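For this depiction, one protein chain was excluded, whereas all remaining protein chains were kept in their positions.
Which chain is which? They are A, B, C and D, in the order written, and residues in each are numbered from 1.
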Amino acid sequence: MILARVAGTVVSSHKPRKMEGISFLLLEKIDPVAMKGKGDFVVAMDAVGAGINEIVFYVSGSSARFTPATEGVPADCSIIAIVDFIEKDGAFTYRKDKA
Amino acid sequence: MILARVAGTVVSSHKPRKMEGISFLLLEKIDPVAMKGKGDFVVAMDAVGAGINEIVFYVSGSSARFTPATEGVPADCSIIAIVDFIEKDGAFTYRKDKA
Amino acid sequence: MILARVAGTVVSSHKPRKMEGISFLLLEKIDPVAMKGKGDFVVAMDAVGAGINEIVFYVSGSSARFTPATEGVPADCSIIAIVDFIEKDGAFTYRKDKA
Amino acid sequence: MILARVAGTVVSSHKPRKMEGISFLLLEKIDPVAMKGKGDFVVAMDAVGAGINEIVFYVSGSSARFTPATEGVPADCSIIAIVDFIEKDGAFTYRKDKA
Partner (left out) sequence: MILARVAGTVVSSHKPRKMEGISFLLLEKIDPVAMKGKGDFVVAMDAVGAGINEIVFYVSGSSARFTPATEGVPADCSIIAIVDFIEKDGAFTYRKDKA
C-alpha cells in the first residue's frame, strides 16, 4: 500500500451505474520521511470516509475491490486506512494528533 | 485511477473477436494541477462514450474488465468516468463547463 | 494497453508444457506521437499473428490470459491488436498502409 | 518479489473491520548489492512476524492475499519471507547472522 495525502476531489456525472454514491478523492503520494508531497497524483475510491488533508494509505489492483464500498466496482485504487501515526527507526515522522 | 485527456483514436482490424465493437482511445496522462499532458500515452477501451479532448479517468488491471462494455474482454485499461471538475486544496484546477 | 513495435523473437526450449506452441515476440515500446522506439523492451505472447516491424498494442496483467491463445497460460503480456492507424488531435501519426 | 528493510510501523484506527489485528509495516526498498535503502517506501501487511531492521521480501498484487494472515483482506503488499542471506555471483551481499 502507498501513503498519500487527500488533496481534493474529482467529480463525474458520467460513469457506470455501479459507481454511483462512491466518492473519488484526489490523492498526492507522499514521502513518509520528509512528509512532503511528491507531485504524483492518483484518483482513489474512498472506503473509510477520509477528509481533505488527511494522511491515508490506499490499496491498488484487484484488492481495491475487496472493501465493503467497492465490491464488484471497477476500482483499482481504494483508500483503506486513515493514518494515526508513522514511526520510522524509532522516531515519529507523522502524528495525526499533532498535525 | 489515473487522470488523462482523450488525445485520439487507435484503429485495428486485426484483433480477437470479443473485442469487436469496442473503441480504443489514445489517452495522454495529465498533471491534474497544471492540467498539462505528460507526454505519456496509453490505449484505453471506452466504457463511457468519451470524446476527443475530454478529461477522463481510467482504471487499470483486472478491474478494467468490470464495466458493462469490457466484461470478459482482454482489457487492462478502461475509461470509467468523464470528469466534470477537479478540486485541489479548495480551488478548481479543472471545470468542464469552462474548458 | 501499450503501443509497441514488434522488434524480434525470443526462443526458449525450456518452459512449462502449456506454453508449447505459443510464440514469444520481443516488443519495443514506442512513443505514439514521434513513432520512435523508447529502448524499453518486453516479451509478449502473440494472440493475433503479428509480424516483425508491425505496430501493435499489448495487454498486461491477468487480462493477458483472456485471449484464445493464452487461456490458462502464465502470460502477463499478450499482443491483442495489430494497429491500422493512430490518430492524434486530428492528424495521423501512423498509417499501416503508408508505413 | 522485492527486497526491503523493515523501517518502521504505520498505525491506523480507522480501517475496514477485516483489517483488524494485522500489523502494517513501513518498508524501504533496498539495492540488494550495495544493501542500501533506495528512499522508496511502501506499507506492507506482515505475514511472517518481521521485526524492525530485518531484511525481507514482499509480494505485490493479488498474491498479497494468498497468505494465512491476509486471505480476503484488501492487501496489495504482504511480507512473505525474512531473509537469511543473499548471494550474488558467488559472494554474499547479506548474511543475517553477521548483520
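The rule we apply is simple: a contact is a pair of C-beta atoms (placed from the backbone, for glycine too) under 8 Å apart; a residue touches a chain by one contact, two chains touch by 3 or more.
Note that the structure is predicted; figures quoted are calculated from it, not measured.
Although one chain is hidden here, its contacts on subunit D can still be listed: residues 1-3, 31-33, 47-49, 57, 59-64, 66-68, 78, 80-89, 93. Within the complete assembly, residues 7-16, 19, 24, 26, 39, 41-44, 52, 60-62, 64-65, 72-77 of subunit C touch the chain that is not shown.
Please note the rule applied: only the chains that are shown with their structure count from here on.
Note on connectivity: the fewest steps through touching chains from subunit B to subunit D is 2.
Comparing the contact residues of subunit B and subunit C by number shows a mostly separate set, under half of all numbers used being common to the two copies. A rotation of 145 degrees, rounded to a multiple of 5, brings the CA atoms of subunit A into register with those of subunit C.
Centres computed as Cα averages put subunit C at a distance of 33 Å from subunit D.
Subunit A has residues 60-62, 64 in contact with two or more other chains. A linear topology is adopted by the chain contact network, the touching chains following one after another without closure.
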